[in-house]
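What follows is a structure written as structure tokens; I'll ask about it next.
With one protein chain removed, the remaining protein chains of the complex are shown where they sit.
Up next, chain A:
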Amino acid sequence: MGAHHEPPAELSTRVKAIESLLIERGYFAAEALDKIVQIHEHELGPRNGAKVVARAWADQDYKKWLLTDATAAIADMGYSGAQGEDMVVVENTPDVHNLVVCTLCSCYPWPTLGLPPTWYKAPPYRARAVIDPRGVMKEFGLDVPEDVEVRVWDSNAELRYLVMPMRPAGTEGFSEEELANLVTRDSMIGVAVALSPSAV
């Protein structure tokens, strides 16, 4: 996936043209667009999702709520809004590993994970995550054992997905803050597992 860090120049040009039109025709004040970018670059990001996962690891009742009504449970922590209006959280277990992709575009839960990484939006990931999820995960350094069921979630429609990774061993007695440090963006997409305490 390493060769796909920058969006194509043609796409950037098209986005700039749309931005100019939105401003020139009076739909948006230019500063309003800056504000959208500012919020997504500085206020939203995977630390939000990490706090959700850490709370679920630490609190069984919260975990149950998160897995049955993710939208409400995440709203309880204040991470609701655009591209997180309708949420589903899927749990990794010793028997099931979950992986999220949007094959049709780049649907992604912004309030909990921020903006998607470029590889998530790029055609190679979007095409291969569904037909060869194990091969893709291997490229990220994750070898899922054969006896574990891989579930791919194509978030092609209205729902947005967050993976709840397994709580690492050796974290008994950790505070929610310490637990959150082990939850990476990639582990909530499913291309990685949570960090072990010795890795932090």
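Observations, loosely collected:
To be clear about the criterion, contacts are C-beta pairs under 8 Å (C-beta built on N, C-alpha and C of every residue); 3 or more make two chains touch, one makes a residue touch a chain; residues count from 1.
To be clear about the criterion, contacts and distances are computed from a predicted model.
Its record in UniProt calls the unshown chain "Nitrile hydratase beta subunit domain-containing protein", which is the match among "Probable Ni/Fe-hydrogenase B-type cytochrome subunit", "Maltose/maltodextrin transport system permease protein", "Multisubunit sodium/proton antiporter MrpD subunit" or "Nitrile hydratase beta subunit domain-containing protein".
Taking the complete complex into account, A:V150 is the one of A:A58, A:L115 or A:V150 that touches the chain left out. Touching the chain that is not shown, out of A:E10, A:E31 or A:D143: A:E31 (per the contact rule at the top). Only one of A:D61, A:E158 or A:E172 touches the absent chain when the whole complex is considered: A:E158.
The chain not displayed touches chain A at residues 26-29, 31-32, 34-36, 39-40, 80-86, 88, 103-104, 130-131, 133-134, 146-159.
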